[in-house]
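What follows is a set of notes on a single structure, which appears directly below.
Missing here: one protein chain of the complex. Every other protein chain is in place.
Moving on, here comes chain A:
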Amino acid sequence: MSTAAPLSPVQATSATQTLRQMMRQRDALRAPFEATWKELSKRWSTDDLDAWAAAVLALANVNIGPTGLIAYWDVSRSDTAAGIAPLLEAADAATEICRNAGARAAALSLKSLPIARNAFASEPMLTRWWSALRGLSREAPEVIEPMALRMSTILAPGSIDAFENFIAAGLKLAAGNKAVRLDYFTLQHELTRRLVSREFGGVDFAETERHLKTFVTALLGRVPLLRSLPPADTAIPRRASIAGPLIRLPDVYRGFEGDAAWSLYRAAAAHAHAHLVLGSDRFIVGKLKPLQIVLVGLIEDARIETLAMRQLPGLRRLWAPYHTAKPAGIATAPALLARLSRTLFDPDYADDDGFVAKGRALFGQSSPRLEDPAISREIGMLLGNDLGQMRVQFNAKTYVVEPVYRDDNLGLWDFDEPPQANAEVLEMFVDAARIEQQESDDAPRQENQAPDSEAGKARSVAPDQRGTVLATYPEWDRRHGIERPEWTTVREVAAVRGDPKRITEALDRADVLRGRVAQLVRGLRVGRSVRLNRQHDGHDLDLDAVIDAGLALRTGQDPDPRVFRSSTSKHRDLATLLLIDTSQSTSDRLASGATVLDVERLAVAVLAEAMQALQDPFGLLAFASDGRDDVKLTTVKAFGESYGADSMARLDGLASGYSTRLGTALRHAGAVIAPATSFRKLVLVLTDGEPSDIDVDDPADLIEDARRAVMNLHARGIDSFGVVLGSAGITAASRIFGRGNTMLVHRVEDLPSRLSELYFRLARR
């Protein structure tokens, strides 16, 4: 709309006049404008109209174009009930979107406004909708257009939270990658579809995981390792799968929603866990044909389910709804297999097919030896032969285990030994082998996180990568006995996000310790009451004091009037900042194969969990240094935020590297903890040696500096305490923190328990 003349403020006596003047020159726009104007002037006062005209002028001034203007007029006319405020807001938002994302995006946003009006009943929600769009137009201008076109689908859930969540998830997922972003906002991405469908009662694995874990543990008394199984690329529906000790459940079960999905997840988890608890060693593949493999699995399924139902008869109710095979229809291989599954599961099911009947007879004969897994192989092979001779079609590639809750049974087979069978069999195992490989790769990965060996002391970093400068601090010059002002620079290094699951798993493995710490927490949380004897007032007589007073009265002495007893409970009011040393030396490996940092991470996770449970305010800060003007600090958990998956991810993402300039880190810790309002403030330092840095020759300089930093903190009412790993740093540490405020952990492996114990000791003081 290049013809829109720039407005001169001198001419513009009022926005209305200017706008009308402009419209007179625009043939295409004149008619719709006049119509709108006529209608609006019936509703509004002159002032309102003027404000509206100003809004239209603003739109015209950002070159929104005729489509956009007409769209705006349409929405202005259509909503007769609302006042002028939402319209002015819409114009304002459209102006900004137009500036950021272009005229078309702005026009389409205005056109989708009626959809939003329908979806959200109230004005504040519309305001949030606009501000979400504004924000998006700044961050990802190119997606506004495609998104506005699909607004009705996106808004189908009907809540503004869902919409904001949708945008946030998209931006996070893409992390700046434009292709992924576009994919997401055009609803092509798998996650989008899930997010949108989730709102309609879809249930996914993540949602059920905790429940399933507890449920299955209660059932069979062993804690399962549950993982999610991403959807397959093919059209074949996913089934649960067992790989080694892991139970992998599909991310979503298509076609199951709400309670039905929950029941299905329960059924699947119970079945898979029964395999692990009641099943046996894996079968050798040998020369079995695909059909035989499938049948051995099917019999094994029936065997472990029968065993499980002997213990827990109610499991039948859990599994029965999925056995829906009917004794009719074409006798294809999958149909016969489903019927065989049902006949072995359900004693009341009648099926006169010869094959199915034989299966039931064979299984029935073996019922005295049900505990013996060999029967699965025996019966499976016999039936496999039979079915093979019936010449029914069977395609191993497209075969899917039925009923839906059962797992694909690949976990039953031992494929370490190269199967001599044909290619079809091999193919069946490729996926399972890959999974197992992947999972075993997973374990050492955590330890390999330390950056490459070049990330040592002398690596130079480009200035722009060094992070935001947070503050500068003085440093003590030991030789000259002065404090050098602004000597060190602290930079915030954005945390690398790891996988919070790894932290949770490490915690799960350390469940004994975790239980002990949880008990300490409970003991502390109760807030033990302290009894005060011999008080002037109280809720109870202090009998001993009363008797003393009585004796005094009788012997003619002055009695002590303090004859009451009261109680008070002590509350802790303690804020803690945990300073974690991530210098290069923390990448050293221990005898167990884990690195020092791994142990530190676990120790911090255990303690953080306890502090969170106690609702004590705390912060987690990791530090390393690369010379005086680059002391790197990473906020793992800020004081204000709560400890959750986010902080765990950042904790997991910590990597070893660089040196230890402790004094500066302590000074900064003081600045971080100072605003906390708690009565006691504690800086807990976790380090594995004495301070050092690349630009300091004499470590004594840094020790002395750190000591001054500690004294400084003390003067401000902040306690500091050093936890030293390995005996190397103990002399330095006791010099820095004082002997009473230093704890030496000889065996690094003991750190998790010692650290928590220390905290509880300090917290009680």
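One rule holds in what follows: a residue touches a chain if its C-beta (ideal position, glycine included) is under 8 Å from a C-beta of that chain, and two chains touch if they have at least 3 such contacts; residues count from 1.
Note that contacts and distances are computed from a predicted model.
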Note = Should one name the undisplayed chain from "CbbQ/NirQ/NorQ/GpvN family protein", "Tricarboxylate transporter family protein", "NADH-ubiquinone oxidoreductase" or "Molybdate transport system ATP-binding protein" using UniProt, the answer is "CbbQ/NirQ/NorQ/GpvN family protein"
Request  = Consider the whole complex, including the chain that is not shown, and state which of A:46, A:159, A:188 or A:519 touches that chain.
outcome  = A:519
Message = Just to verify: which one of A:206, A:482, A:496 or A:551 makes contact with the chain not shown?
response = A:551
Message = Among A:211, A:369 or A:589, which one touches the chain that has been omitted from the display?
response = A:211
Remark   = Out of A:543, A:645, A:711 or A:728, the sole contact with the unshown chain comes from A:543
Inquiry  = Tell me which of A:117, A:266 or A:601 is the one touching the absent chain.
reply    = A:266
Note = It is residues of chain A that touch the chain not shown, namely 210-215, 217-221, 223, 266, 270, 311-315, 317-318, 511, 515, 519-520, 522-524, 528-529, 531, 543-544, 546-547, 550-551, 554, 567, 757, 760
